[in-house]
Every structure is written in structure tokens, then in C-alpha cells.
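To start, the structure itself, in C-alpha cells.
The chains shown are only part of the set, and none of them has been moved.
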Amino acid sequence: MTFTRADGRAVDELRPITIERGWSAQAEGSALISFGATKVLCTASFTPGVPRWLNGQGKGWVTGEYAMLPRATNERTQRESVKGKVGGRTHEISRLIGRSLRAAIDMQALGENTIMIDCDVLQADGGTRTAAITGAFVALADSIEWARANKHVARKAEVLKNSISAVSVGIVNGVAVLDLPYEEDVRAETDMNVVMTGNGKFIEVQGTAEGAPFDGTELQALLGLAVTGNAELARIQREVLAK
Amino acid sequence: MTFTRADGRAVDELRPITIERGWSAQAEGSALISFGATKVLCTASFTPGVPRWLNGQGKGWVTGEYAMLPRATNERTQRESVKGKVGGRTHEISRLIGRSLRAAIDMQALGENTIMIDCDVLQADGGTRTAAITGAFVALADSIEWARANKHVARKAEVLKNSISAVSVGIVNGVAVLDLPYEEDVRAETDMNVVMTGNGKFIEVQGTAEGAPFDGTELQALLGLAVTGNAELARIQREVLAK
């Protein structure tokens, strides 16, 4: 209880969150999101038509790609384009983003259209995947409004079923905390990313014991914090989209 | 409650589990494990020395690789060696296997030695990653005994901290069930893989809403089944290793 976080936050407090909607002039939807010093540029590219394996089923498709600029991190990391292959971590996060955002969408209402989400980390300080998902939802929502305005989806189609946000929780020095910056992340014994809908349901729970295994009580504490954090993120998303 | 599984099992019942220890004559440890029709060959390769980035720290390393034979599945899938790259799913599972098994090991006690776990799916019918982790633990344990016998680790070193097993749980037709075969897996609304220690702690929780988001109650039901299933797997591992 007497535990103090390096940045002075309460254990159940998010870092300062900002979302610059429409940052990119080129994409159908875009958002530059910050979770503290973590900055991710999220764009949504809307294209009529679907991949071949979905053709003729009257349903749409949403998928995602995640990447980091080489100097988003404290030490430069080599470009995956130069290595000639996408690493395991990148693949894993791209798949997570795609799955999470598909849970926001009624594919039938989207019709035979594809939305490609790109999340590029410009600066990394922990929680890049959760910031990416949270920002991507805003870009996704805007791209659907663009599509509606441009008559690619029906005027009254309820394409968005849920809002989606994500937050990390973890156990640091034996205490469960919300929204870990890099400094806490590397010291966490357990690390969990939780993707939820705006009305409090779970989309994805991914918890990993980095050091010691965790017991059922700790698991419950982490899930509780995640519920709190995602509720706050959903509120911020609503505000930003209301402008 | 009146729900019936296609193979007649109770909702909290595992498929028939068999573990053939020492299947391979070449590896320091090996096991051919079956979860029903799913068959995975797990080998543990013990090598003195560690990767360069660990040199001189007095600690060991354990890592894993997962792959499927092309005709392990009902339709032949292309070899990743021929495609020239390892797919996202393969990467993700390889990373999960490595992380899970590292949780079994006291790296200090292992000393500067590396154990490489290979899990090759010979036949796939759902739950290949959980079978892989459960079988790999047996191969890992045997490779450590081999190393002890061959004086690569100290005679009394307590290298194994925990036993490790994994099981899948999911919600099918609204009912939480244990150890899903392929047929149930494709129909599951929610799918969760849970890796645990032999004494009931969590190593990894990965749950995904494939269809509808799941609420807190469903999450608790799934976690409960996973605890049951992993306890049974830990018992079987103990039996096999006692022989």
C-alpha cells in the first residue's frame, strides 16, 4: 500500500492519454495516440472489395499490421525490412490487433469492404500494443464514417458493434498496477494485456508470468485493474469521437 | 447441462492422454504425446554452452520450436521451409513453448547449458500447442537427467523448479468445456489456453473471443476447468516420469 510508482501515479491510474484524431491527411481514418511517452500513429485504409477467400459472401474484412520505427526505442533496432523477415513479436502483435478490432465490427453490415489498420510506433515507452489497439479503434471508427459519407456502406448500417480498448496490467514488486511504462514493464513479475469492449466485456486476456508463477488471487486483482483502466479509455474514446 | 459432446466426454473431461517417453533414440530427452488423435513428437536437445548474449553469467537457456508436418492436417499445408518464412502462428506458438518451459527451470542451477525443445506435430486434431507443452516437459525432464548422468549439471542441482502442463478450454454452444478437439475448436465462441505449474499456479493465460465477447462469469468458469485439467495432466506426467 505504501508502494510508490516512479512517476507518482496511483496503482490504478492511467498515464496521461491524448488522441489526435485525423493526424494524417492521406488515410480514411487516423489517430496519433499517446499513453505517456508512448506514441503510436494509427491509420485505417478503407478499400472496396475483400480478399479472394471471402468473395461473394457479403461480408467485410478487417486486419492489422504493427511495426516500430528503428529508433522508437532507446537503442536502435534493425529494420525488419532489412532483415528480410518479420519477427515473432511483430507477427504476434499484428495478429492481436486484427483480432481485437474485428470484434468491434459487424462484418455483414460492413459489406464486401476491407479495412487495413496500420499501427506504427513512433516512440516506445511500454504498452505499445495497448495504445495501438486503443488508437486504432478511433481510426477505424472514422474510416467507417468516411465510407458512409462516400456511400461504400449503407447510410444506416450499424457497422460498429462495440468500442474496443486495451490496457496493460502487471505485478511489480508484488503489487498489481495499471498501464506499465517501460521501466515497470521490465521489472514486472507478471504482465497482462486485456482487450475489452466499451460495455465491459472481454475480447482478449493475455497474461504471462515473467518471473514467478502467479496465483488465482493475483489474477483476480489484475483483471480488476484492467476493467477500471479500460472503462476510462472507453470514456476518452467517446469524448474524442464526439468532437 | 444437457449438452452432449460429440465424443461423449463430460465437459470437464480430458481426451485419452498417452505419453511415450524416450521415443527417439537420438535426443537427450523425448516424448511422443497424444491428446486423443493429436500426436506431437517432442525432443529436448541438450548442449553445453549458451548463446553469446548470455555468456559468462553462469545461467542456462531453454528455447522451443514448433512445427507441423504438411499432412498433419486434413488438407495438406505448404511447408514453411518452401515458403521461405515461418508464419505468424508458428512463431507465436514457438515463443509460447519456450516461455512456458523456462518457467520450469532454475537457470542458475542449469548452469551454462542450453536446452532446445522441438515439438513437431505428426497429426493434428486440436490442442496441438497444449499437447506440445505437456509432452515437452517430459522430454525436458529427461534431458536434465541425462545431463546429470553425464556430469553437465551438478549431481544435486535442483534444476526443475516446477512441472509444467497446458490445456485448452473454451465456450462451445454457450457451455464451458475442457480440451477441445478440432471439431469443437472451430465452433468455439471463446478459446483459452492455460499453462500451469504442477502445484496449481498460472504461467500463461491466453483467452480470445472468437465470436461474441465473454463476460466475467464465463471467464471464471473457463479458469476453473483449466485448473482441473492441468491437475490431471500433472498427475499423468508424474506417473510417466516415475517409471
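By written order: A and B. Residues from 1 in each chain.
Heads up, the rule we're going with is that contacts are C-beta pairs under 8 Å (C-beta built on N, C-alpha and C of every residue); 3 or more make two chains touch, one makes a residue touch a chain.
What you are looking at is a predicted structure, and each value in this text was computed from that prediction instead of being measured.
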item: Whole-assembly copy number, given 2 chains displayed; value: 6
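In this section, only the chains that are shown with their structure count from here on.
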item: Subunit A and subunit B, separation of their C-alpha mean positions in angstrom; value: 28
item: Subunit A-touching residues of subunit B, taken from the complex the two chains share; value: 85-89, 91-92, 94-95, 99, 103, 162, 192, 196-197, 200-209, 213-216, 219, 223
